[in-house]
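Below: the structure, in structure tokens.
Left out: one protein chain. Kept in place: all the others.
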Amino acid sequence: MAILEIKHVSKFFGGLAAVSDVSFQLEQGMIMGLIGPNGAGKTTLFNCITGYYPPSRGEIMFNGRTINGLHPDVVCKRGMVRTWQKVRPLAKMSVVDNVMVGALCRTNSLKKAREMAMEQVKVVRLEHRADFPAGGLPIGERKKLEVARVLATQPRLLLLDEVMGGLNPSESEEIIQLILDIRKLGITQMVIEHDMKAIMRISDRVVVLCSGEKLAEGAPQEIVNNPEVITAYLGSE
Amino acid sequence: MNRFSIFINRRGASPVALIAFIVIVCLLIAFPVYVGSPYARHIMILLFLSIIMGESWNIVGGYAGQYSVGHAAYFGAGAYGTMIVINASQFDADKLSELQELAKDSRLSSLLLSAHDLPPWSGIIVGMIAALILSLIIGSICFRLRGPYFVLASIAVAEIVRLTVLNLPDLTQGAEGILISTLPPFTIGSTVITTFNSKIPFYYTGLMLVLITILVTWLVQNSKAGYFFQAIREDQDAAHSLGISLTFYKNSALALSAVLTSLAGSFYAIYIKFIDPTTVLSLDLSVQIVLISIIGGIGTIFGPVVGAVVLVPLAEVLRSNLIGESLISSGMVNADSAFGNFLTENLSHAHVLIYGILVVVVILFMPDGVLGFFKALLAKKRKEAA
Partner (left out) sequence: MILFLQSLISGVLIGGVYALIGIGLTIIFGVMRVINFAHGEIMMIGMYMTYFLFTLFGIDPFVSVLITIPLMFAFGALLQKLFINRVLGALPQNQILLTIGLGLILSNSMMLAFTSDYKILTTSYSSSSYRLAGLSVSKPLAISFLITVVITALLYWFLKKTDTGQAIRATAQDREAAQLMGINVKRMSILAFGIGASMAGTAGALISPTYYIFPQVGSAFTLKAFVITVLGGMGSVVGATLGGVIIGVVESMSAAYISSEWKDVVVFAIFLLVLLVKPSGLMGTSRT
């Protein structure tokens, strides 16, 4: 069954289409890669899906219900949550407090939230930093914190916006393992990434956006061999 | 270590801090027994008032990060609610018949007439309700705006409140203000608790309110709402994406802060027994409320306490002209000389100067407030020692 259905979604900014008539769907438990050159509309699509602004046209269905026009907090409570391309740590709060904020979406008890948060902090291997202020973390650990925080909201669908951006190879590898571990928990994921090797390795399916339009969709192998995709990438370089 | 984790992460107060807190509270309770000077008691009452104002603002400004520079509106709501009802309860027969005449075509006068029937002290509750309603209206307008625009909107709304009170003399006595010569005794059932014939009842009321606001702040800090407030302060988009309803939590923080601020206003009104729009509704007051927290350190329980302890004595030294008088009485300055004249005439008017200087110094050199500054200093010393 499809957990997320995107039907003919467009988003206009002052007459310019940032996303134009995009449709695809995500099956429960899969990892969907979302790729495309800079300015292809990937983050705009994320913003539409998670409720930062409503799509100008089209419909977004999550768990079989339309979520058009819902605010991000409601979308999060329904089980879909996103990370940010430019990480947004709650700088003056500690690592575990950051993750607790996510956990408090599901519980009213601070004690319970702390336990849930510690669990996720361990999942991303930040337990040695638990009481460290989030603002003081290096970039690699900030990205992990971002993932731990959204995991604590107990999502069914996770949207990861360039969680490997700016990381060194060994840090990237850790994140890849993390994404694969999250899949084992049964959480569906949609991943925006620039690193093609990584995206081909982890994705079950890949959607390619270019200038706001869907250029191609298919299994990683099909995408790599798709001549249109190759020209789009070569043309943009 | 992060200064917030000291407060938030503990699973109970640290024993040393708790004991120190209890000792200080005990000393404060005993204070009037040993210090009889009305002036000293007066200063303590002013200190309590500042702490109450600072702690109340701190909930919305310090924890939720919404810098309201319009808190005078809530302070004024408390002060006016209290004074209007107490004043109405003391109307004599002449005034009542005059009002009955006016009430035929003035809704405000009929409002005053119904205030006459309320128990005098219920005005405090009237003030709290007024502040609550006001905060919900202000919140629904201002929270759609961010950063500097929010600050400007909060000022504009507070100014509208001030001008409205000024221009409704039927109800508020306008620019003239409300003066009450004797407070009604405070009774529970038929037992008279106090008749307010000395500073002592005010002292203990103030102390009680300080403890209440500190307790409320502690409860907020150790609650889900407290976490959400801080998340909104740190990054409201991130908070929003993590399932936090910005509208609900921002408005809750403001409403709680407004109700507590109205209590400060009520306390001020019954202590001074005179209010007018300039003293309880002005922009200057809003700014002073903000500064108490900023100077002490925002988003911490004891920041506003530190801010008040720094500010009140300094302002009082200038206001009461202690420096000038001591210089003159010690013979160092001739009272009739130009300088002596300057000291007695001008210096006492300029007590707000100290607020200005302090805020500039704090923003430039101690962005985390006095409390944060000394904590960092302490941490540095410890590091060096280790």
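Think of it as A and B in the order they're written, each chain with its own count starting at 1.
Just so it is clear, a contact is a pair of C-beta atoms (placed from the backbone, for glycine too) under 8 Å apart; a residue touches a chain by one contact, two chains touch by 3 or more.
The structure displayed is predicted, hence computed values, not measured ones.
Novice: With the missing chain put back, one of B:115, B:290, B:305 or B:328 would touch it. Which one?
Specialist: Considering the complete complex, B:290 is the one touching the chain left out.
Novice: Touching the absent chain in the whole complex: find that residue among B:15, B:36, B:147 or B:331.
Specialist: Going through B:15, B:36, B:147 or B:331 one by one, B:147 is the residue touching the chain not shown.
Novice: Please identify, in ascending order, the residues of chain B that touch the omitted chain?
Specialist: Counting over the whole complex, chain B touches the hidden chain at residues 67, 69, 141, 144-145, 147-149, 151-153, 155-157, 159-160, 163-164, 166-167, 283-284, 287, 290-291, 294, 345-347, 349-350, 352-353, 355-360, 363-364, 367.
Keep this in mind: only the chains that are shown with their structure count from here on.
Novice: Could you put a whole-Å number on the gap between the CA centroids of chain A and chain B?
Specialist: Taking the mean C-alpha position of each chain, the two centres sit 45 Å apart.
Novice: Any idea which chain A residues touch chain B in the complex?
Specialist: Interface residues on chain A, with respect to chain B: 50, 52, 71-74, 76-77, 81-82, 84, 88-94, 96-97, 100-102, 104-105, 108, 110, 113, 131-133, 149-150, 153.
Novice: For chain B, which residues count as touching chain A in their complex?
Specialist: 1-5, 8-9, 222-224, 227-228, 230-231, 234-235, 237-246, 299
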